[in-house]
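Heads up, one of the protein chains got dropped from this complex, but the rest are sitting where they should.
By written order: A, B and C. Residues from 1 in each chain.
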Amino acid sequence: MFIAAMIGVLITMLMALVRALSGPTVFDRILAVNMFGTKTVLFIAVLGFLSGRPEFLDLALVYVLINFIGTIAILKFVRFGKVETA
Amino acid sequence: MSDALGLYNYWIAIFLMMVGFYNVIASGNLVKKLIGLSIFQTSVFLLYITMGKVKDGTAPILGDGYDTFSNPLPHVLILTAIVVGIATTAVGLALVVRIQEHFGTIEEDELIAQEDSP
Amino acid sequence: MIHVVDMTLLAFLALVAIAVTRMTNLFATSVLTGVYSLLMACIFTVLDAVDVAFTEAAVGAGISTVLFLATLSLTTQREKPQRSPNWKALCVALLTGGALVYGTFDMPHFGDPQAPVHQHVGPHYIGVSPTQIGVPNMVTSVLASYRGYDTLGETAVIFTACMAVLLLLQHEKRRDEQSTVEKKPDKEAMEHAIILRVQSKFFIPLILLFGLYVQFHGDFGPGGGFQAGVIFAAGIILYSLVNGLDKARQIIPPNVLHGLVAFGLLLYAGTGLASLFMDGNFLQYRALAEEATHGEHIGILLIELGVGITVATVMTSMFFSFSGRRRS
Partner (left out) sequence: MDLIVYYASWALLLCGAFLCAIGGLGILRLPDFYSRQHAAGITDTLGSAFVLIGLMLQSGFSLNAAKLVMILIFLILTSPVATHAIAQAARQSGLEPKVVAEEDEA
């Protein structure tokens, strides 16, 4: 069962990754990166149960925090750094 | 599975190392060089952590019912190396900012051209 | 199963690395390095290195991305396109890589418990740490106690790097001087993003609280001074992203910040000296209390606190000095 969830998460990660790599606009990339970040949170949570030691969920919390801060930083830069959006 | 591909992790580490290395020597942009350098750095981290893994082991934190642990020593080395790595990268980035302010460019060839023709 | 997950993630990692190399848009490249770090952190978790994954996620995806972006906003966003791949460099990289791959054929296989790495100090630490130090997290006990000298050195390196960044970016050309000329009130603050501002009011205290948890729970689970420091710094960075740099500088004046950078390192070294005066060796914490493990506990707590303070303030002041600089 955890294996099924893990496969789902990995496939989603791959698809988000492809979108992040291919663009085409900057915002697509940011959206995909943000989504990728949430999927890593799920990945860590499921991995803990899959490997039989689910004590390390603190890690997933850090991922949520950092992912959010990263996205906000990128957006701030887009707004004030005069990024070419294409 | 693990026997046939027992060296896979090392190969990926080497591949990443070479990608970083290529970026450092081939790219003319100083920021790109630093990105290459940080890829190189993380590949070394990956190599160390891979070596520390023990089959059927678990994270080196005591708990009920766990008696095989991965080697904590590489973890300690890499843990501090990551933080030191970002600190040194920041120094590099600060230098890049100053170079931009002084020369108006961070492309290597343009910098060399400026140096040659005063 | 874990092997398959490991391999999939490594393949993703290689994909991202190639994409980073091929892109000339430096902004997109910096964004992708964030993904790269998250992936790397996932792999570290798969390989049982939870503490390392903690640090890599916080440092790589958080602080590192922010610093790269800050640099880009001060320099340029596009790399000069190259006509073709640099064949000479490619050849050198391929040759070196080939030699290294040839070298791996003699390496012990992945996860081999008989590998030379697992024969000497590692098992010793695993064996004696629970009774000698009495801290469940072996990474903490090795980091803070057995290899306390190393960690002191690393903290000193971070301190030095912070000094270098401050020296390079602090003087002249600061934004303060410019802002007196063209005073746009809080142009940097995200005034219009109301949802974000309200949410960050809830969220930043949670981040700081979580930072404290990571700091003091580091003996028992993944965490410790390095990770907590970075999380704390991330909270402060979020505040200054949302409310503007000037407001953040009002809350933590640079003088206090720079003082704390030194204080953390001094706390670490001071703990070492204290154990020296209490009939122990330098950084031999067991001298700090009657009972050996109790002394170790006090020592580890103090030096982790020192590390945490230094790392948090170093990261914050680095961020302040990067984003406080005006674009030339």
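One rule holds for everything that comes next: contacts are C-beta pairs under 8 Å (C-beta built on N, C-alpha and C of every residue); 3 or more make two chains touch, one makes a residue touch a chain.
What you see is a predicted model; the values in this text were computed from it and never measured.
Considering the whole complex, the hidden chain is in touch with A, C. Within the complete assembly, C:L196 is the residue of C:A156, C:L196 or C:I252 that touches the hidden chain. Interface with the hidden chain, as seen from chain A, comprises residues 1-2, 4-5, 7-9, 11-16, 18-19, 25, 27-28, 30-32, 34-35, 38-39, 41-42, 45-46, 49, 54-55, 57-58, 60-61, 64-65, 67-68, 71-72, 75, 78-79, 85. Touch with the hidden chain on the side of chain C covers residues 192-193, 195-196, 199, 202-203, 206.
We take it that only the chains that are shown with their structure count from here on.
Chain pair with the larger contact count among A-C and A-B is A-C, by C-beta pairs in contact. Set against the C-alpha centre of chain B, every other chain centre is closer than that of A. Per-chain CA centroids place chain B at a distance of 13 Å from chain C.
Each of the following residues of chain A touches two or more other chains: 51, 55-56. Touching of two or more other chains is recorded for residues 50, 70, 72, 221-222 of chain C.
Against chain B, the residues of chain C that register as touching in their complex are 3-4, 6-7, 10-11, 13-14, 17-18, 20-21, 26, 29-30, 33, 36-37, 40, 43-44, 47-52, 55-56, 59-60, 63-64, 67-68, 70-72, 74-76, 79-80, 82, 85-86, 89-90, 92-94, 96-97, 100-101, 104-105, 107, 109-113, 115, 117-118, 121-123, 125-126, 130, 136-139, 142-143, 147, 150-151, 154, 157-158, 161-162, 164-165, 168-169, 173, 220-222, 226, 230, 311, 314-315, 318, 321-322, 325, 328. Taken together, the chain C residues at the contact with chain A in this complex read 1-2, 5, 8, 12, 15-16, 19, 25, 27-28, 31-32, 34-35, 38-39, 41-42, 45-46, 50, 53-54, 57-58, 61-62, 65-66, 69-70, 72-73, 77-78, 187-188, 190, 196, 203, 207, 210, 213-214, 217, 221-223, 227, 231, 234, 237-238, 241-242. Chain B makes touch with chain C in their complex at residues 1-3, 5-12, 14-23, 25-29, 31-32, 34-36, 38-39, 42, 45-46, 49-63, 69-91, 93-98, 100-101, 105-107.
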